[in-house]
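Apart from one protein chain that is not included, each protein chain of the complex appears where it belongs.
And now, subunit A:
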Amino acid sequence: MAEGARVDSVTAHAAHTMDKSITLPPDEIFRNLENAKRFAIDIGGSLTKLAYYSTVQHKVAKVRSFDHTAKEHGDRLYDIAVQEEVTARLHFIKFENAYIETCLDFIKDHLVNTDTKVIKATGGGAHKFKELIEKKLGLKVDKEDEMTCLIKGCNFVLRNIPHEAFVYTKHADSEFRFQNTHPDIFPYLLVNIGSGVSIVKVESEDKFERIGGSSIGGGTFWGLGALLTKTKRFDELLQLASKGQHTNVDMLVKDIYGGSYGSLGLTGDLIASSFGKSATADKEFSQGDMAKSLLHMISNDIGQLACLYAKLHNLSRVYFGGFFIRGHPVTMHTITYSINYFTKGEVQALFLRHEGYLGAIGAFLKGAEEDNPNQYSWGENYAGSSGLMSVSPDMNPMQRSRSGTFDMLEMDRLERQLVKLPLLQDPSSYIPDTMDLTEDALAREYWLYCFEDALDGVVKRAVASQPEAPEAQERAEKFRQKYRHKLQTLRNQPFAYGSLTVRSLLDTREHCLNEFNFPDPYSKIKQRENDVALKYYLKAVKALDVLQWEERQFALVTGVLAGNVFDWGAKAVSDVLESDPEFGFEEAKRQLEERPWLVDSYDQWFARLKGPPHKCALFFVDNSGVDIILGVMPFVRELLSRGTEVVLASNSSPALNDVTNSELQILTERIAAMDPIVQGGLRDERLLLVQSGSSSPCLDLSRLDKVLATVVRERNTDLVIIEGMGRAIHTNYYAMLSCESLKMAVIKNSWLANRLGGKLFSVVFKYEVPAGRRERPVSSIL
């Protein structure tokens, strides 16, 4: 990184010619440029944000059913074909204005798509660099209104990125407390603190209004700071301020009263008059003290105005952005303090992880309106995004210097539109993850170690999944490096991608695997296990059928639980599976904990089964092989026999050895061919197979396939079954549903088992009835 590359808006002109010699690894920054189209750029006082749309070619593993009339395929159930698939991705890159020219040159050299004619531009610096951009890229610069872009970008991130917003608490264990995105993001107040302050009320996607503002903003801090001290750069002024003592410059209530002003509840430490002590000619003031006083003055003033506007318009969600905030812990702290003071805690100051990108995202969306990007759901690609970095002055210099490098955000367009499960009891308070590793340092340490430890195995598995590809080894190594680097980043900055959770660690691994074209490392294993398990299906079903009703219900439950032991995602199990592929279903049953289980509401479930059948059960399934075929399917079959409709929700794309929707289609057809009950269910549409919309081993019930949500609603679903550690323990363990729910899992990790007060292979069988509904089954019997 070039020394002195950080520049302010004033010297930017001079500096961008100066830094031409910098060496960047641009192909790692401006990725997928060859397919790029629809450019947008947001040039601020010191940072440039570039946005473009591109397509990514992925390898995807597709399963294809054989025509079983011809016998040449042996016993194999289906074929796996690796295909190329093209998906859409948004790229956002943030860099210092000093690099503009170098970056434009690079883009010009690599831009293949000749259809692109315009570049949308916004931000205060857009006009300054207009000519340069037009000359270098040969694109016409089309200016978009700054505030409109900002709001559009804000709506986009709030809607598409879970854990986008956070509350900042300086002295807490984790400085960042991420907020669950409220299902309805509107209305909100956006306080944008650039050189001045704009206060905007946003009521819907297209309806917003600047309801006020102030001229005392970031420019005032910077401008006055530069006059009062020898420090001329914004970042350095903030750093200077963070070391000062404002009480030497400000007149406090106690300076006037000698203590507090009790009758008004004004404490002695409250600032009565900013700079009130500096009205004297015969005293020198320290630069840090003055900078600190200035920072307090401006932050308090903005906080006060924001509160007055929030109160007037009756808004409780207030987001702060602009260069004054932009990830600076110092200003986030002072603004938070001010908001707390003026609203007595009624309003929380909220900040955004991708605040710096809002303008660029908005400008891009303006230019892409014909593609209607808002009709899709998008997800952050952890593999290609830099994540939030702490710029705390206390951090080591290596991390601070990041402000001179490139920061990236990538958003993948998801195949399906995602919505929340209609059966969540309180969507606004739903948190998928059971443990927040950002706050729980011990758990964080364990899981980071655990994922690091499992890395060798994952690499090995990835290579083995592509025996025909000679360069797989090399790609797998790159994957290893990338994921290890991510783990390292998360060790230092657990808040980088929102709350750190087991789910986010798993998802990040999947993203990294995809990045290096390992779309489905377990495809072959899944195929083999499905083949084997299918052979035992009839035998298993017959064994159940001979049991008495009462015994059968228990056997079905233990069947699901034993099946769930077959999980390659759990290290304790994968070791056994790896060494003994014949590890049997019966042996798994023997491994299960004896009742009473760690969490055991089987008696309640059993009592419920004696009542009337459920109308419709939604079953979130887990692993392929024994789990789905010998555990889940017999259970489903019983539900069908009781007259309950069943919706089987499985992953849209692969994750570990979880059964995917396309695999499940084939499996179910094969089972239907053997089993008239399943066949009848399919025929009469009393058994439905739907995609969950997820490609994670965990489950976020607030981001599910829209079709699934519709089916759930139409069928009057009154029972939700969630199976497996990823979906029922790491996530959703505490999820409250508005109908009956059943969470079943075997804990295949001894650390987690310990945490929950159990041991390896402890069983969680959690049957819950929402409060107030407990009496209903009984009364309907009568």
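Going forward, a contact is a pair of C-beta atoms (placed from the backbone, for glycine too) under 8 Å apart; a residue touches a chain by one contact, two chains touch by 3 or more; residues count from 1.
Throughout what follows, contacts and distances are computed from a predicted model.
Asks: Looking at UniProt, which of "Elongator complex protein 6", "GPI-anchor transamidase", "Vacuolar protein sorting-associated protein 26B" or "pantothenate kinase" names the chain that isn't shown?
Replies: "pantothenate kinase"
Asks: Touch as defined at the start, partner being the missing chain; which of A:54, A:97, A:122 or A:214 qualifies?
Replies: A:214
Asks: Who touches the missing chain here, A:290, A:347, A:687 or A:742?
Replies: Per the contact definition at the top, the residue touching the missing chain is A:290.
Asks: If the hidden chain were put back, which of A:228, A:295 or A:368 would touch it?
Replies: Answer from the full complex: A:228 touches the omitted chain.
Asks: To test your reading of the contact rule: which positions on subunit A touch the chain that is missing from view?
Replies: 8-11, 45, 124, 145, 147-148, 194-196, 198, 210, 212, 214-220, 222-224, 226-228, 232, 234, 249-251, 253, 255-259, 261, 263-264, 271-281, 285, 290, 297, 300-301, 304-305, 308-309, 311-312, 342
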